[in-house]
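The structure under discussion appears below in the form of structure tokens.
A protein chain is absent from this complex, but the other protein chains hold their places.
The letters A and B name the chains in turn, as written, and every chain counts its residues from 1.
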């Protein structure tokens, strides 16, 4: 069973990869060149975690001090740039990758906030903020109103996922199980909202 | 007579509430749903203070570590969402709440910056930045050019209010009195500018 630190790292890197896919796909749609795509991949993937780490005083943030976040972001950006037509064939690719990133970052953010000693309510809120930060950065950089402000069940999905983690931790349930349950709840809520959309 | 810490807390919470009203009112005008309104309430209300706390190294920032900031933001968001027609009947509600928040955050930011040991000129500047941060976040999230860049006597009103606090502190005047004078000066300057509009 992985420790909390390993769990946060794995969730963070997976979230980084899928949020980078969402940022890169949005950038390709706007016909940005390769480096614009890579910058947007990195910004979409790492803004949430960087803000979380700054807020809890963990400097340098993981996304800056650990090369794997950069590698995951660039890999997603390069894949998207090279295979954009195939990715576009997926239904709503930006929204689906965004939903996965939201779920992963919401639970990872809540876990890391709890580990830093924040109280449970604030840890859930910080998980939500971690989740919505990357997509906000992506949309603000493209001069759009962020999806969190337009889409149904967005912030509330992230908050629900983070809350499962925090409540599970308060009840001393196994963190692996509550983390997966929280991520699935958040992803499920967003998927339902996108399908109904 | 309250200590500086209590004074900053009261000013901060009042500023949080009125800036949250301005954010929520702007969000309701754009027909965002409830959670979009609450996210914008929180962002408008707390971005200024969070940036100030990050800049002076006070982590976790008060808005993250203390549940009362969240409560004030959500209360303002819920009130605005429920009674939007009544609030819209007020003249220029976004601008008036924004002016009050600007005044409160400018003086609170200056006080907290002084207490953290910044020199007087930089403390006045940081007060100004604290004041203008929340409204900038609100407008950037709604993909508008921030009011600070369009409106007369905006940054200068915040700077004037913060300067009164800093000069008062340098002259060892009672902080309660200079803080109120600074807030009234800032609010007055903005109100005149809005009326002349």
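Just so it is clear, contacts are C-beta pairs under 8 Å (C-beta built on N, C-alpha and C of every residue); 3 or more make two chains touch, one makes a residue touch a chain.
Predicted model only: the values in this text are computed from it and were never measured.
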Report summary line: Sole touch to the unshown chain from B:55, B:115, B:167 or B:194: residue B:55
Query - Hidden-chain contact residue, picked from the options A:4, A:32 or A:194 - result: A:32
Report task. Please pick, from B:32, B:118, B:164 or B:186, the residue that touches the omitted chain in the full complex. Result -> B:118
Query raised in the report: If the missing chain were put back, which residues of chain A would it touch?
Result: 27, 30, 32-33, 35-36, 38-40, 50, 54, 59-61, 64-65, 67, 70, 140-143
**Report entry** Interface with the unshown chain - residue positions in chain B
**Finding:** 54-57, 116, 118-119, 121-122, 125-126, 132, 136, 140, 143-146, 148-150, 152-156
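Criterion: only the chains that are shown with their structure count from here on.
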Report summary line: Separation of the C-alpha centres, chain A versus chain B, in whole Å, is 29
